[in-house]
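As you look at this complex, bear in mind that one protein chain is not there, while each of the others sits in place.
All chains are identified by letter, namely A, B and C, in their written order; residue positions are counted from 1 within each chain.
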Amino acid sequence: MTLATDHHHPVLIPSDPQAGLLGVLRRILFGRVSTTLAFALVVLFVLVAAFAPLIAPYDPLRQSIIQINRLPSAANWLGTDQFGRDVFSRLIYGARNSLIFGLLSPLLAAIFGTLLGITAGYFGGLADRLISRVVDLLLAFPELLLAILIAAVLGGGFWNIIAVITVAFIPGFARVARAQTLAVRQEPYVEAAISMGVSTPVILVRHVLPNITAPIIALMTLWVASAIRLEAALSFLGIGTQPPNPSWGNIIRDGLNNLFGSPWPIVGAGLAITGVVLAFNLLGDAVRDVLDPSTGR
Amino acid sequence: MTRYILTRLLDAIPTVLLVLALVFLAMRILPGDPAIAALGELATPEQLASFRERMGLNEPLWMQFITFVWGVLTLDFGSSLLNNRPVLDLILYNLPYTIELTVAAMLLGTVVGIPLGVLAATHRDRWPDSGVRGFSLIGYAVPDFYLGALLLIAFSLNLGWFPINGGGEGFLDRLHHLVLPAVTLAMVKAAFIGRLTRGSLLEVLSRDYVRTARAKGARENRVIYRHGLRNALLPIATGLGLSTLATLSGSVAIELVFNRPGIGKLLISAIAERDYAVIQGGVVVFALFVVLINLLMDLVYVFIDPRVRVS
Amino acid sequence: MTFERRDAARNAEPATGPVLSVRDLRTAFRTRSGWLPIVRGVSFDIAERETLAVVGESGSGKSVTALSIMRLLDRASSRIEGSVRIDGRELVGLPEAEMREMRGRAMGMVFQEAMTSLNPLLTVGDQIAEVLEIHRLQEGAAAREEAVRLLERVRIPGARARAMDHPHALSGGMRQRVMIALALACRPRLLIADEPTTALDVTIQSQILQLIKELQREEGMGVLFITHDMGVVAEIADRTVVMLGGEVVESDETDAIFAGARHPYTRALLAAVPRLGSRGVGSGPEHFPLVDRASGELRPARPQPDTVDRQAEPVLQVRNLVKRFDLRSGFFAKVTGRVHAVENVSFDLRAGETLSLVGESGCGKSTTGRAVMRLVEPNSGTVRVAGADLVGLEARRLRDVRRHIQMIFQDPFASLNPRIPVGAAVAEPFLTHRMGTRAEARAKVADLLGRVGLDPSAASRFPQQFSGGQRQRICIARALALDPKVIVADESVSGLDVSIKAQVINLLMELQASLGISYLFISHDMAVVERISHQIAVMYLGEIVEIGPAGSVFSSPQHPYTRRLISAVPVPDPARRREVRPVSNDEIKSPIRPADYEPPARRYRQVGENHLVQEWDGDWIP
Partner (left out) sequence: QGAGGTLRIAFAARGLRTMDPQTSIQGVDNWAIIHVHDKLVDLSPWRFPPEGSDPVPRLATSWERSADARTWTIRLREGVPFHKGYGIMTSDDVKFTFDRLRDPVRSGGVRPKFQNIEDVSVDGPAAVVFRLKQPDPLFLLGVLSDYDASVMSRRALEEKGEKGIATDPIGTGPYSLETVHQDPGQGVTLLANPDHFDGPPATERLQCLYIADTTARTLALLSGDVHMMEGVRSPGWADSIRAQKPDLVFDVVSPGSFFTIHPNLTVKPFDDPRLRQALFHAIDRDEIATAIAPISQRTYGLNPPSFPGGFTAETIPAEVAYRYDPDRARQLMAEAGVPNGFAFRADTSQREDYSAIMLMIQDQLKRVGIDMQLNIKDHTAFHADQNTGTNTLSQHSAALPPVPTQPIVNYLSTAATVKSDGKGGSNFSRYGTAIPGIDDMLEAALAEPDLAKRLDLVRRIEAKALGDAVILPVSTNGFMIVRSPAVDLGYKVESGYVNWPLTKARIVA
C-alpha cells in the first residue's frame, strides 16, 4: 500500500492557487533580496535600451574628428572614442543590441526547439531518432564553438548572429522539450485525454504544451545571460554585431585596440556586460527555482 | 566493459562522419574566394584558374568530399591554401598549446572550484556560502576575454611579471607564458565548478542514504566525503566534461587576447582568410575533441557509477 | 564473539527499565512564519523485547517522531524538546559527539525507502562494515567478514557473493534486508523501523515482518515500528500508539485496541482492514462501513444489490491478449529480450460486474488494463467492447468505440491537467465527442459532480484546490461523462488515505448500482478487492493463473500462487502475532525473457462454477 506521497511534477503549480500568475511572479521577484536587486537592474537596463534615444546624450554614431579620445567630462560622461563618438551614448545603444540579442535568440530558440522537442517526444519513431541524434550531436558542441562555426558560414552581422545563437540554443530547448514531453505524455491526464478520444493536435495544444512551458521558460531566462555573453564574445572575435553599430562586445574589441586612446569604453562595456549577465543569471536562477524545481538548484 | 567501450567507439563513427559532412558543406558555401585570398587582388585570371586547378577547387563536390574524408582518415588534411604548409603540421604545432592551456585551466579551476563548492555546501546559507555564490556569479558573468585583457594589462604591461606574446619555447618559458591565460580561464572555470559542486553536493546531501550514514553514527567528514562528495562526483564529472569543451572554445578568444599559438587562433585566422584546408582541419580537430571528451566522460561514468557498468 | 560483547554506551543501567522512554516529545520546524509544531507532546515507553507500533495517517508526525529520537533532523531548522531516554540516558541536549556514539550503536533505524537509503556507489558489504568501523567494533577484513554474517542473519541467500554487490543489483526486498542488517550490525538496544514494508509487495512484506519478529526474539531488542496499516499492526505489535495531527490519540495493548478502539480515527483504520476468508462462497460485493469522525460511530455497511446482468452478452470480452515489450540494445538496437508483460489473457466482463486483477508488482496488471484500452498496442488477441473489436480498429472508429470504455488512474494528482479548471476537464470528453452544446455540457458537469458528491460550484476551480479524494471523484465524474459501459480502474484508490479510500470505493459501488457500469478493477489492495469484486483474476508473470467468483477464490484458493498471495496479506488478528510462520525467501520472478522465448501452452482446470485454475508445473510446491 502506498499513501499519497509528495508527487513531483515539473509543472507550474502555484503554491497559492488564488494568487495564480501574479503570485508566481511575486515569488520569483521578491523571494530574495539579491533577486529583487537583479530585477531592478534588469528593468533599468531594459528601460535604458527601450528609451535609448531619449536617454543618450548624443547620437552613438555621430563622429567628431576634432574631439577624439577625450577624457570623461561633463559633456561626455565617459569621454569619447577614436572617432570622437560619445562612449556613454554608445554604451546605451549597445544595451539595445545586447538586450535584443539576449531576449530574441533564446525566444526564437525556445519556439523552434520546443516544436522539435514536442515532435520528437510525442510522436517518437523515426522523427525522434533523427531529431535526437542531431540534437545530441549539436549539444556536444559548446555554444560558442558552434556559433563560431556557423558564423563562419553565414558571415557576421546582427541578424546573422541572432540566427547563429538561435541555432546554437535550439538543441538545448529541443532536449528539454523532448524530455518534458516524454514525461507529460506518460501523465495520466494525457492518457485520460487519449482514452476519451481527444484528437492529437488538441492534446498537444491543451495538455502537453502548457505543461512543458515552465521548464522551457526557466531555461529561457537562464539563457538570456548566455546569449548576451555569446554575442559579446562573437562581436569580440569580429563576427558579431558589425561596426559602426555599437554592441558591448565590439565596444570592448574596438576599445582594446584604442586602449591607450581611452580606457573608458572597455571599462564601461565590461561592467555593463558583467552587470547585466549577473542580473539575468540571478533572475534566471530565481525563475528556475520557482518554475522548475526539478532541474537541480 | 570492453564491449561497452567498443559500442561507444562504434557509436562515435557516424557522429564524426556527420560532423565531417557538415564541416565540408559549410566550407563550400562560405562567401569569398580562396583563390583571390591566396594570390592577392592583382592576380590574373590565368593564375586564379591554375590555382583552383591545383587545389582541386574545380572538382565536383562529392569528389572533393571523398578526397576530404580520405584525407582525414589518412591524417592528410592537405596544405594551407595560403602558405602551402601541411595542415597537419600546423595542427600538430598548435595543438599542444591549446591542450596545455585547456588542461592547466581545468586543473586550476577544479582544484579551486571543488573545495569552494564543498565549503559552500557545508556552510549553506552562511557567509562562506554567500561568498562562494557571489564569486561564482561574478565569475559566470565576466566575459573571459575581458578578464584576460585586464589581467594582461595589469600583470604583464604594468607589473611586467608575465610575458605578453606567444606561447614560449622550452618547458619553463612555456609555463611562464601559460600562467596568465590559464588563470583567466580557470577563474571562470572555478566559478562554474564551484557552483556545480555546491549544487550537486547539496542535492546528494539531501538524499536518503546520507541520512542512513548519519543514522550509522558517522562523523560529518565521513558523511560529506565518503557519502556526499563521492556521489556528487557523477554530476560534477559530466559538468567537467562540458566545461572542458567550453574551455576549449573559450580558449579561442584567450589565444587571441594573449596572442598565443593554438588551434583556436589558427581557426579564427583561417576563417578570416578563407583558408579552407586549415578551417577544415581545425574544425575536425575540435569535433574530434568533442567526440573524444564525450567518450571519456562516458568511460569515467562507467568507472565511478556501478549502475552503468551492468547495463 | 563480537556478538556477545556489550558496552557501556547502551548498558548504563540494568535492563529493568524501559529501553526507550519518550516523554512529552515536542518537535517544531522553522518556517518563514515562525516555529511550526509538528510533534506535540508525544509520550510512550518501549520495554526490552517489546514491539510498539505507531500508526496514523500520512503527515501525522510519525516519521518526525522517529527522526527526533535519532536526532537526525536538520539542526538549523528544527527544535526538539521534552525527554528521550535510552536505557535511562537522556538524549535531548546530549552533545553531538556523544549522540553520534548512540546512533547506530544503541539504536538502529530502518527507513521506508529501501531503494534510496543505500549509497549506490558502495557495495552493500562495505556499507554494513562501515557501521562496525565507525563504532570501532571491527576493522577491515574482519568487519567485512562480519558483514557477510549479518547478511546471512537477514536470510540473504548467497550472502558472501551478495556482499560484493552494489545496491542496484538487489531487489527491493533484498535491499530492505540489507538495511535491517545494517541497523542491527552493532546489536542495538532499539530498532526503529519507519514503514519498512510500505513500498513492498505483500508477499515480500510478509517476509520482512517475519524476519523482524525473528531477529527481535533472538536479540531481545525493543522495536519501534511505524506503519499505517492495521493489518501489519496486528501482525507485529505488542502495544500500539495511534497518532493524529502530531498527538497521541490512543495508546494501548494491541489486543485491546482491536477489541475495542475508542478513538473514531482508530476505528476508521480498523474498518478498512481486510478480513480475508470472511466472505462466503457466492456472496456479493459489500460496502465499507464508514466511521463518523466526530462521534466515532460505525455506520453499518450498506448492502450492495446484485447488479450483474447475467443474461446479456458480456460488455467486455478479452481473448488471448498478448503484449510484449522489446528490449533493445547495442549499436543496431537489436532485440535482445522481451518483457512478456501480458501473456494470453482472456476474460469476460458482464454488465454491472466488477472483475479485479490482482497480483504482485510487475505481473502485468496495468499493461492488461492499458492494452484493453489500446493505450498500448497489443501484439495479438481481441478486445471486444460493445460488439466492436478494439484491436486493429482505425483511429476514427477507435475514438468512437472508446466512448464505451473509460479509465481512472491511480494518481488523482496526476490525472488532472493542473491548468484546466475541473469543470472544463469533466466537460472535455462530452464536447470532444460533440454530444451536446456548451450549455448542455455545463448541465452535464453539474449533474456529474453532484453524482460523485461534489458541489457543482466546484466546476470553476482548479485541481490543486481539491483534496486527493475529491480529485479522484472528479476523475470518476470525468470518466462518467461519456456514459461508458466499462471503467478500467487502475489502482484508483491506492493513493488515498484509508477513510477516503472507503468513501471512494463506496461511491464506485453506488454508481455501479445506479448506472449498471462494469469495472475492470486493478489493485494489489486485498481489503479493497475483497469488498468490491464479483470476480477475481490472479495474475502471475503476465498470465492469469486463477480466475473465478470472488467468494470462491478467497475461500478456496487453488493455485499455489494464489494461496501464497492470500496468506501473505496481514489480517487484523492479533492472535497471529505470536506465531512465527515459515515464509519462503523467494523473490518475485522477472517477466523478462530471451528474444526467442516461446511461452509454454497452458491448460486450465475448472474447479467450481466459473472458477478456473491454470495447471501448474513442478516449480510450485503446493
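Keep in mind that, in the parts below, a residue touches a chain if its C-beta (ideal position, glycine included) is under 8 Å from a C-beta of that chain, and two chains touch if they have at least 3 such contacts.
The structure displayed is predicted, hence computed values, not measured ones.
The chain that is not displayed touches the following shown chains in the complete assembly: A, B.
For the chain missing from the display, the contacting residue among B:Leu147, B:Val204 or B:Leu256 is B:Leu256, taking the whole complex into account. The missing chain, though absent from the display, is touched by one residue of B:Leu9, B:Leu25, B:Ile164 or B:Leu296; that residue is B:Ile164. The residue from B:Thr7, B:Thr67, B:Ser156 or B:Thr238 that touches the chain not shown here is B:Ser156. Touch with the chain that is not drawn comes from one residue among A:Ala56, A:Ile194, A:Leu256 or A:Ala272, which is A:Leu256.
Although one chain is not shown, part of chain B still touches it, namely residues 31-33, 36-48, 50, 82-85, 89, 93, 149, 152-153, 156-157, 160, 163-167, 256-259, 261, 269, 272-274. The omitted chain makes contact with chain A at the following residues, 61-63, 65, 68-69, 82-83, 155-157, 238, 242-244, 256-262.
Following the convention adopted for this analysis, only the chains that are shown with their structure count from here on.
Between B-C and A-C, more contacting C-beta pairs join the chains of A-C. The distance from the centre of chain B to the centre of chain C, with each centre set as the mean of the Cα atoms, comes to 50 Å.
Taking each chain's centre as the mean of its C-alpha atoms, chain A lies 45 Å from chain C. Taken residue by residue, chain B touches two or more other chains at no position, since every residue touches fewer.
Across the assembly, chain C contributes no residue in contact with two or more other chains. Chain contact summary for the complex, chain A toward chain B: residues 134, 137, 140-145, 148-150, 152-153, 155, 225, 229, 232-233, 236-239, 249, 252, 256, 259, 266, 270, 273-275, 277-278, 281-282, 296-297. Those residues of chain C that touch chain A in the complex are listed here as 57-58, 198-199, 228-229, 370, 373, 375, 398-400, 402-403, 405-407, 409-411, 413-420, 428-429, 432-433, 461-462, 464-465, 468, 475, 478-479, 481-482, 494-497, 525. Chain A meets chain C in the complex at residues 1-5, 7, 9, 11-14, 17, 187-189, 191-199, 202, 206-207, 210-211.
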